[in-house]
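Every protein chain except one is present and positioned as in the full complex.
In this document, chain identifiers A, B, C and D correspond to the written order of the chains, with residue numbering beginning at 1 in each.
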Amino acid sequence: MRKIISVLLLSIVAVGIYLSVSHIPFGAPKTKVGGHYVEQGMEETGAANMVTSVVVIYRGFDTLGEVTVLFIAAVGLAAVLGIAGQQGFPREPASFVLRNACVVIFPLILLCGTYIFAHGHLTPGGGFQGGVVIASAFVLSYLGGRERRISKRLFGSVESLAGLVFVTTGLIGLAVGGYFLSRILPNGRPYSLLSAGIIPIIYIAIGFKVGSELAGIIDNLIEETK
Amino acid sequence: MILIVSLLVLLMLVGAVAACVFKDLLSAIIAAALVSLIAAVLFYFLQAPDVAMAEAAVGAALTTAIFVVAIRRTNRYEQ
Amino acid sequence: MTFLENYVFYVGAFGLVLIGLFTILVKRNLIKAIIGLAILDTGVNLFLISVGYLARGTAPIYTRAEQGAQPMVDPVPQALVLTAIVIGVAVLALALALAIRLYRHYGTLDLRKITEQRW
Amino acid sequence: MVNPVLLIVVPLGFAFLIPILSLLSKKAAKYIPPIPLCFNIVVSLLLLPRALENPVVVSIGGWQPAFSINLVAGPVGILLSAVVAFVGLLVSIYAVDYIREGATDRYHMLFLLLLTGATGVVLTGDIFNLFVFFEILCISSYALVAYAGDKAGIESAVKYLIQGAVGSSLLLIGIGLLYGLFGTLNMADIAKALQSPSSLPVFVPMALIISGLGVEAAIFPLNGWLPDAHSSAPSPVSAILSGIAIEVGLYAIARVVFTIFGLSIDSTSNFLMFLAVLGILTLLVGEMCALGQNNIKRMLAYSSIGQMGLILFALAMASSYAVVGGLFQLVSHTLAKALLFLTVGYMTYRTHSLDVSALAGIGKRMPITSLAFTIGAFSLIGLPPFAGFPSKLLIVRAALATKECLFFVLIGGALLGTVIEAAYFFRIVQVLYFKDGNTNIARKQVPAVALIPIVIFVILIVGIGIYPKFITGLLSSAAAELLNRVDYIRNVLG
Partner (left out) sequence: MKPQLILLIAFGGAFLTYIFGKISSKLRDGAAVAISLALVAIFACLYGRPLQESFYWGFLGLNLSLRLDALSWFFAIAIVSLGALSIIFSLRYMRDRERTDFYYSMMLMVNAAMLGIVLSNDLISFYIFWEMMSWCTFLLISYNQHRALDAGMKYIIMSMIGSVAMLAGILSLYVSFDTLLIPQIASSLATASPGYVLFVLVIFGIAFGIKNAIMPLHTWLPDSYAEAPSPFTAVLSGMLTRMGVYGLLLITYVIGGMIGGTGLGSNVSKFNYVLAWLGALTIVVPTFIAMLQNDAKQLLAWHGIGQGGYMVLGIGFGVATANSLALAGGIFHTLNHAIYIVLLFMSVAAVQYRTGGVRDLNSLGGLVARMPVAFVGALLGISGLIGLPLTNGFVSKWMIYKALIIEGHPFLAFAALIGTWGTILSVYKFLHNMYLGQLPEKYKHLEKSPFSMQLPIAVLSSAVVLFGILPGIPLRVINKICTWLGFSSLDVTIWGFTSETGTLNTINLLAAIVVVSAVVWVLFHRAAKSVVVAQDDNYAAGAYVPRDKYHYTAGFYEPLFTMLRPYLRDVVDEFYTALAGAVRKSCGAVRRIYTGDVGNYVTYIILFLASLILVQLRWRPW
C-alpha cells in the first residue's frame, strides 16, 4: 500500500520535474554568470582552476558557510555521542600486514592530501578534497588499529584556528579593501604555487579544518568517549 | 561514448535499487558506495574533475567508513 | 539517440533522487533511510553538474598549453556541488551518530516502532 | 564603516573561538554568546537609519552583484536580524544558568551558530547562499534538539533530521532548476530574468523550493517534525526554534515568493490564494492539535504551528497592511513564544514533569514566572493590551479589506483558531493559579540571571502592545521592501 502510494506520488513529481528539465537543454551554453567567470576569472583572481576561484573568491561566503556546517556536524556529533554511557568497544588487533602498511602509508596519504589542497588553485582539487584525503588517512590508521591517537584538543584547536584564519582573512579584506574577502594579496605570476592572492591561504585553512573535522568525526564515531 | 555513459548510468541506478532492496545493510552500503563511485566517474565525464575527486573521496570512502562504523554499533540486518 | 544524449544524465540524476526518496518513504529501517538520503544527495549533485555541462567543453582549469582554445564548462555548479557534498556528508555523519544513540535507547532501528513522540 | 557582513562573520568567529577558549577555562564558553549578539544588536541599530533610506547592498569580495554573493540589508533584513540577535541574546543569558549538564561549550557553540545561520538567511541576497545558511540553521538545530541525549530528544532529532534533509534536497533541486533556467543565482538577477511565475518550467522549481523551505517553516503537511523537536529540545533551544527558526523559514518563503517569483495578488496565478488557504489550514490544525494536549511543551509547539499559519496567511494576502500585520505577528509571536518556553523551562525543571497537571499550584510557588507565562499566553491569544493584539488586529483588518469572499471565510477560520487557542491557554492559566497541586515543590524563584530575560520579554510585550508605534514604522517600510520587487532588483543590480 505504502509502496503504491509512494510510486504514484514520485511519478507525479517525476513528471513535474521532467516538464521543467525539458526547458534546460543539456550541454547548451549558459553564459550568464559562468561565462563571466570563465572569461574573466583568470585575470581577476590569478587562479588557473576556475572552480577554485569560484569556490574561494567569488562564492567564498558559501564556502565559509560550508566549513561552518562541517564544524557544526563535528561539534554536534560530539555533543550527541559525548554524553552517552561509557560502554567500551573491544578492538580486534589488525593483521600484521595491515598494521605495518598503515604505518608506511599514513604519512604518504597526509602528504598527498597536503599537496591536493596546496595546489588547489592550479590543479583539480582543493581544501575539501585534500581535507577528505587527510581524514581518510585517519580512517586508515584506525583500520590499522593503532592505539596512537591525536588528542582531541589538538583536533579542536586546529579546527578553531583554521576557522579563525578564514574569518580573519576575510575581515582583513574588509578592513583593507572595503569588502569581506576582498583580495588583499597580489595575484602573482599565474600557474605558480604562490599565486592567486588569498586562495592558497584560505584553501590551506580549509584543508586543515576539513581534515581535522572529518578526522574528529571518525574519531568520535569509532571511539565514543573513552 | 554515449553508450558507455548510458551503461554506467544504468549500472548506477541498478546499484541504487540494490542499495534499496538489500536486507543486509553492509551489502546495501557497498551498493551505495558503488553508486557514489560511478557518480564520480560520471562527474569526470562531465568535465568536473574537482567534484569527481571530492565525490570519490567523500562518497566512496568516507561515507562508507562512517556507515560501516554505524552498523557495527547497531544492527547489521534490516528488521 | 538524441534523447539518450540529452537526457541520460538527467535520467540518472533524477533516477537516483527518486530511488532515494522511495527508500526513505518505504523502508522502515533508519540506516536504510539514511542510505536513501545519501543516494538522494548524490542524485542532486549529479543533476547540478549536468546543468553546468557544456557540450564539447573542457574542465574549467586553464593550463599553459591551450589557454582559451576550447570552451569550458560552467564552473559555478561545480562549486555548488563541492559545497553540497560536504553539507551532505555532515548531515550523514550527524544522522548516523543519532542512529547509534537511538539504537542504544530503543534497541531497534525500526522507524515504525520508534513512535514514542507522537500526537 | 559598518558592514552587514559583520552581523554574520563576528558571531561565526566567536563560535570558532569557543573551543580554544574552553581549553583555557571550562566556564568561559557560556559567557561568550552574549558578546557577539550584543555586537549584532548594536550593528543592526547602526545600520537601521541607512537601511530605512535604501537597502544596504554589499557584495562579498567586491565584485559586481550578480557575479558574487551579496548581502541585502533592507528594513526586513535588519528588522529580522535585530530580532534574532535580541531574542538570541536574552535566551543566551537565560542559558547561562539553565544549561548545566553535558559539555556545555558545545551547546553554546551550536547555539551561536544557529543564530548565525538565521542571520545569514535573512540577510543574504543569493539563493544558494540562502541554502547554505539554511543548512547551518537546520543542522545546528538537529544537534541542539538531541543535545540532552535523552530518549525523546534523540528520537525527535532523528525524525527532524530526515525530514529536514529531504526538504533541503528538494530545495537544492529547485535551486538547480532555477540555475539551469536562468544561469544565475542572485535573487535579484533571477527575478529580473523571470517573467511569469505561472509557466510550468518556473512553477516546478517554485513548488520544490516552497516544499523545501516549508519543511523548516512548518507549513501544515510539512511540519511533522515540529511538535516532537520543539517539545523534546532543552527549553532555551525550544525558545529559539519556535521563536526564530521557523520564522526565518517563513521569511525565506516570503522572500522567494515575492521577490524571485514576483507573485502578487493581481497576478494571474492564484497561488497566493492557495498559500492563504494553506495558512489557515495550518492554523486550524495546529490549534486543534494543541487543544487536547497534556504535554505543555508539545502544546506550545502546536501553538507555534498555529501562529505560523496565521503569519503565512497574512503574508499571502500580499497587501501592504497584511504584510505589516504578518511581520508584526511574527515579532510578537517571537517574543511571546520565546517567553513561554523560557518560563516553562524552569517550571518543568522544578516539577520534573512536562504534564500540564503537574503545573498545578505553580502560581504560588513561582509567582513572577507564572505571571510572565500568563502575559505571554495572553499575548499569543491576542488579548489587549499585549503585543499580540495589534498584530491580530492588523491581520483581520487586512483580510476584511480585501473584499473577497474567500478571505472572509478564511479569517473566520483564523478567528475560530483564536478561540481554540484561548481555550487551551486559559486552561493552563487556571492550572497555574487556581489548582491546588503538589505542595512539596519548594517555593523558589527562577535564578536572577534567568529572570532578567523573562522580565525584559514581559516589558517588551506589554510595551509593544500599548505602544505599537514603537515598531510599526520599521514594519511598514519592511513590508514595502518585501512587496516591492522592482525596487529590490534596482537596488541590488544598480
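Simple rule for what comes next: a residue touches a chain if its C-beta (ideal position, glycine included) is under 8 Å from a C-beta of that chain, and two chains touch if they have at least 3 such contacts.
As the structure is a prediction and not an experimental result, all values here were calculated from the model.
Chemist: Using the touch definition given at the top, which of the shown chains does the missing chain touch?
Modeler: Over the full assembly, the chain not pictured touches A, C, D.
Chemist: Tell me which residue among D:Tyr107, D:Phe313, D:Phe389 or D:Tyr488 touches the hidden chain in the full complex.
Modeler: D:Phe389
Chemist: Among D:Pro75, D:Gly176 or D:Pro227, which residue is in contact with the omitted chain in the full complex?
Modeler: From the options D:Pro75, D:Gly176 or D:Pro227, the contact with the absent chain belongs to D:Pro227.
Chemist: Among D:Ala66, D:Ile162 or D:Val446, which one touches the chain that has been omitted from the display?
Modeler: D:Ile162
Chemist: I need the residue numbers on subunit A that touch the omitted chain, in ascending order.
Modeler: 2, 5-6, 9-10, 12-13, 15-16, 19
Chemist: May I ask you to list the residues on subunit D that touch the chain which is not drawn?
Modeler: 158-159, 162-163, 166-167, 170, 198, 200, 203-204, 207-208, 210-211, 214-215, 219, 221-222, 224-225, 227-228, 274, 285, 288-289, 291-293, 364, 378, 381, 383-385, 389-390, 392-394, 396-397, 400-401, 403, 411-412, 415-416, 418-420, 422-423, 426-427, 429-430, 433-436, 468-469, 472
Chemist: State which residues belonging to subunit C touch the missing partner chain.
Modeler: These residues of subunit C touch the chain that is not shown: 21, 24-28, 33, 111-112, 114-119.
Everything that follows uses one rule, which is that only the chains that are shown with their structure count from here on.
Chemist: When contacts are scored as defined above, which chain pair ends up with more C-beta pairs, A-B or C-D?
Modeler: C-D
Chemist: So the centre of each chain is just the mean of its C-alpha atoms; given that, what is the distance between subunit C and subunit D in Å?
Modeler: Whole-Å distance between the two chain centres: 29.
Chemist: Hey, what residues on subunit C touch two or more of the other chains?
Modeler: As it turns out, subunit C has residues touching two or more other chains at 5, 9, 20-22, 34, 50-54, 59-61, 72, 76-78, 80, 82-83, 85-87, 89-91, 93-94, 96-101.
Chemist: At least two other chains touched by the same residue of subunit D: list those residues.
Modeler: 128, 132, 135, 139, 142-143, 146, 149, 154, 157, 173, 179-180, 185
Chemist: Spell out the residues on subunit A that touch subunit B in their complex, using ranges where they run on.
Modeler: Touching subunit B: residues 49, 51-52, 89, 116, 124-126, 128-129, 132-133, 135-136, 139, 214, 217-218, 221-222, 224 of subunit A.
Chemist: Which positions of subunit C touch subunit B when the two form their complex?
Modeler: Against subunit B, subunit C makes touches at 1, 4-5, 8-9, 11-12, 15-16, 19-20, 22-23, 27-29, 31-32, 34-36, 38-39, 42, 45-46, 49-50, 52-54, 57-61, 72-73, 78, 81-82, 85-86, 88-89, 92-93, 96-97, 99-100, 103, 108-110.
Chemist: Which subunit D residues qualify as touching subunit A in the complex?
Modeler: Per the touch definition, subunit D meets subunit A at residues 1, 3, 5-6, 9, 12-13, 15-20, 23, 58-63, 66-69, 101-103, 106-107, 109-110, 113, 116-117, 120, 126, 128-129, 132-133, 135-136, 139-140, 142-144, 146-149, 154, 157, 173, 177, 179-186, 189, 200-205, 207.
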